[in-house]
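Quick notes on the structure that follows.
Every protein chain except one is present and positioned as in the full complex.
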Amino acid sequence: MTHDETRPPSNGRLNVGMVGYAFMGAAHSQAWRTAPRFFDLALRPAMTALCGRDRGKATAAAARLGWDSVETDWKELVSRDDIDLVDICTPGDTHAEIAIAALDAGKHVLCEKPLANTVEEAEAMVAAATRAEARGVRSMVGFTYRRVPAIVLARTLVEEGRIGEIRHIRAQYLQDWITDPEAPLAWRLQKDRAGSGALGDIGAHIVDLTQYITGQQISTVTGLMETFVKERPLPTEVGNLSGTGGTERGPVTVDDAAAFLARFTDGAVGVFEATRFATGRKNSIRIEVNGSRGSLAFDFEDMNVLQFYDETEDAATAGFRRISVTDPVHAYVGAWWPPGHGLGYEHGFTHQAVDLVTAIAAEEDPRPSFADGLAVQRVLAAVDTSATTGAWTPVD
Amino acid sequence: MTHDETRPPSNGRLNVGMVGYAFMGAAHSQAWRTAPRFFDLALRPAMTALCGRDRGKATAAAARLGWDSVETDWKELVSRDDIDLVDICTPGDTHAEIAIAALDAGKHVLCEKPLANTVEEAEAMVAAATRAEARGVRSMVGFTYRRVPAIVLARTLVEEGRIGEIRHIRAQYLQDWITDPEAPLAWRLQKDRAGSGALGDIGAHIVDLTQYITGQQISTVTGLMETFVKERPLPTEVGNLSGTGGTERGPVTVDDAAAFLARFTDGAVGVFEATRFATGRKNSIRIEVNGSRGSLAFDFEDMNVLQFYDETEDAATAGFRRISVTDPVHAYVGAWWPPGHGLGYEHGFTHQAVDLVTAIAAEEDPRPSFADGLAVQRVLAAVDTSATTGAWTPVD
Amino acid sequence: MTHDETRPPSNGRLNVGMVGYAFMGAAHSQAWRTAPRFFDLALRPAMTALCGRDRGKATAAAARLGWDSVETDWKELVSRDDIDLVDICTPGDTHAEIAIAALDAGKHVLCEKPLANTVEEAEAMVAAATRAEARGVRSMVGFTYRRVPAIVLARTLVEEGRIGEIRHIRAQYLQDWITDPEAPLAWRLQKDRAGSGALGDIGAHIVDLTQYITGQQISTVTGLMETFVKERPLPTEVGNLSGTGGTERGPVTVDDAAAFLARFTDGAVGVFEATRFATGRKNSIRIEVNGSRGSLAFDFEDMNVLQFYDETEDAATAGFRRISVTDPVHAYVGAWWPPGHGLGYEHGFTHQAVDLVTAIAAEEDPRPSFADGLAVQRVLAAVDTSATTGAWTPVD
Partner (left out) sequence: MTHDETRPPSNGRLNVGMVGYAFMGAAHSQAWRTAPRFFDLALRPAMTALCGRDRGKATAAAARLGWDSVETDWKELVSRDDIDLVDICTPGDTHAEIAIAALDAGKHVLCEKPLANTVEEAEAMVAAATRAEARGVRSMVGFTYRRVPAIVLARTLVEEGRIGEIRHIRAQYLQDWITDPEAPLAWRLQKDRAGSGALGDIGAHIVDLTQYITGQQISTVTGLMETFVKERPLPTEVGNLSGTGGTERGPVTVDDAAAFLARFTDGAVGVFEATRFATGRKNSIRIEVNGSRGSLAFDFEDMNVLQFYDETEDAATAGFRRISVTDPVHAYVGAWWPPGHGLGYEHGFTHQAVDLVTAIAAEEDPRPSFADGLAVQRVLAAVDTSATTGAWTPVD
């Protein structure tokens, strides 16, 4: 059964069913719980159902995270009449099947990134999203870093022409969580579950962010991928990137690190790097943009700050400004605390929930769309190809 | 009627009644809502009642913030049988009356800082807390910055002797919210409501933090207080430090800025400054401690970081370490996100709720106690006195 | 014999005689040697004579540092007909006698800071400078940090009104050179030689710098002084703040640290701290100025940078600008290297030599004058007095 065009529902509620309840599930739960407390929303999200295969664990998670009911089969969730929105927080290999079914069932969908593990899956998802859109059913992919206020400011400054013609984009996503060769072979290190390693998991973010901030698309790439630790202990329990390893070992089938050069559609050149082996860097997302009129620099280690250089200023006083993006004039910030009271990692998820609910209520298509997610996927695929062939590879 | 010694209640719930619902009320609400979702608590806090004088506004606030019922008279709240804990988020001039009544009624109390507007009030509150303590009723004052993980680490390093004998403490709390002389005369700028200005509102934090981190007390001070803008527009609506001003003007009766020198009990010398006129500094709480074996530096503008210098290291590689206090080994952090995913301002309130609930469940007295709050108040009073007399003034 | 009004000498040379050849002597020598190579000077300084009591050591120093001749008695130096300028790089207790004699002998004088060890000496020096000035003989005190380009920019921005009405000045001079209690009792730790400790040696710099940058004078102060290590090994060889200690011990007769509050003539409040016990801080001179229109921040640990906040900017993009003061538009910089090629500590001395030579050639009085040095001395004396009496003490 599918919903008809009556969405958004007239009762002012938006019943959410979430699939998965690990790291991302906890972040999304906090977002659904918090969004209506700080933001005026046209629809009130309700934490209606949590779905996980193991009933015991799912029930415990629902109690802890605050969901009203439990499902153990996502197909059941998708077919529930009282669910308006399906929030997909599972590993990438399951995204396509769940999202397509949910959209076809008339449910709005929020899908964690990466959109899918392959371009083919992502294309099928975009097709489903296009079909759904015609019926007023919305879809969004969870590139939450777009919702960091400093990133929104970066986008705005580019749009306003404050940076001028963009020449350089350099982006790094640096972690060090698995530099220890005894860290276990978690699902994120298995190609069949995760699709790829650092490239797809964290590289996807900087591809999306740079395309979002600059308004340009990556057109061609050449890259490399590297697996520094080829074998790891098999995990004795399910983990994210942590967990405990046993005595047996298995091969790491994804990349520990990836790097690539890129050319953008409007002439900028880009240098990208994503790695889980940057010892000492915990979650450093660094983005710099150099243009003819100015520059921007961001580092998620200082996430409430945007650096901005205005070339049009007097040479005597020009300098990178450390903008504390905590003033109420900035996106989302007015709903929170006074100036100087910084936000944290999870706030991006709350902003994402706000934007999605707002779009649904306004009967508009939210961004980043599945098409945006596919665009990222195509860049990642091109990088992967180029890492094999050694040649510059066009995107698409 | 008063509760007997059966607290903590056997049903595993802790029913909270909160007085006030402005800036602090929103922060506390988020804390009560969030704490049980991320931390394993022996008692489950329930958002039972919100209290505010204007029923319409209070009702709207309760709906927005998620409280189950509304009271318009705090005396009613305090007398409700189903309330286990009273959370006081009102201006300082009301703290003593509410807190004493609540404690005497057998309710646990969490009271926002400053504990009171005068030493006398604070002393009466400590007396009430002492009486209550004998009956197993707990009290705590809301110096939430103690709950920033980087601050806990600072305290731990001092306790472990990593800093050695402390020589220097310098602390600044810098804001710029009212540098505009047309900013209205909000209640925080009125001595009868707020007690004092920058000194009591923000200076209180750095007094508490430095005493907490070093484990030393300030013994004597000499200071100055200054009001740069003597008159301001009367506010046309109630505001915090913002709001809108009208055409009438009134005198600013509190300090815009305060600074003082201090000597600590164990020989350290301190330099303190609190101001709302540090143009460009939004909420910069800077603390540095220099000791015989090392140094610490903290700035709330980069709240997930502690700087640590270890003098015992080899001279060739010694340097201030930028510790990203986002690793699960740090206080509170394991309940949240992976390394490098920073926390924000409000997390301190959640940690405060966690610690208070945990202490209540364990039948232990939480810190900072009302006595800790009184200790801060005595320092502030001595600074105030010295600013008038021009002489060094002992604390107490 | 004295020079008549024919100075500056017609031959285009300026013959320098330098007294002392330790740390400051080396810095001054590099300045005299380098200034004419990078700057167009109206007079060409010549390194004519070096004066030191021990002929052997002085001769070796002259050879190493590049001086043409040697004197062992400063009175001989001062009476030499071929000396145009006497450059005093000795401990503070000798400044007055040498400077007065040199000025009275018609020699221009550059005197290291602090101008003298007592206000009385400094006053006598100012009197001599005034007498000399009438005859066209110039004098300057060596507050070289005024010649750091970032400091000049700070001064300029204040003069241009970019900071507006100044409210706050906070200044720290932090070192850690003698945190080791076994560091020897060098002359700088002996009151009879050095006059005072951290206060006079390094505190003098931040007093001068803040008065220079703001154009305001300190009018009243209250302070404290502290000697953390009361006894130290007597040095077995002459040292600066380093050297080797023996088994005998002597009392430290100067302050290890000083701190004071200040009020400035035009209403600003100041907080100052000078210490040699700030573990991990090597030579950190930090100055912040907050005004109604903007703020400035400087740290000598990043000496080629000035931070500037412009309150008049749009709230969305206002932020402290990190100005790399290495562009040719800045004071002195055009004579050196391209943008981004930073200067070092010693360049301030070269700039000082340039400014002094330029003033002499132009028959103008250079700044900072002996009167400026006396003004600093009076502040230090007031701090010293207040540290004894515990009372606010007017300057002068």
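Lettered A, B and C in written order, each chain numbered from 1.
Note that in this section a residue touches a chain if its C-beta (ideal position, glycine included) is under 8 Å from a C-beta of that chain, and two chains touch if they have at least 3 such contacts.
Worth saying up front: this structure is predicted, and the values here are computed from it rather than measured.
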Contact with the hidden chain (one of C:Val16, C:Leu50, C:Leu65 or C:Leu103): C:Leu65
Contact residue for the chain not shown (choose from A:Glu273, A:Asp302, A:Asp355 or A:Asp372): A:Glu273
Selected from B:Ala35, B:Leu157, B:Val207 or B:Ile285 as touching the chain missing from the view: B:Leu157
Residues of subunit A (touch criterion as defined above) contacting the omitted chain: 167-168, 170, 172, 174, 176, 179, 222-224, 226, 228, 257, 259-261, 263, 267, 269, 271, 273, 275, 277-281, 288, 290-295, 309, 311, 318-320, 390-392
Absent-chain interface as seen on subunit B, which is shown: 153, 156-157, 162, 306-308, 310, 315-324, 327, 329-330
Contacts of subunit C with the absent chain, listed as residue ranges: 23, 26-27, 29-30, 33-34, 37-38, 64-66, 175, 177, 240-242, 281-284, 300-303, 324, 326-327, 336-347
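Everything that follows uses one rule, which is that only the chains that are shown with their structure count from here on.
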From subunit C, the most remote chain by mean C-alpha position: A
Subunit A and subunit B, separation of their C-alpha mean positions in angstrom: 35
Mean-CA-position distance for subunit C and subunit A (Å): 55
Length of the line joining the C-alpha centres of subunit B and subunit C, rounded to whole Å: 43
Interface hub residues of subunit C, defined as touching at least two other chains: 318-320
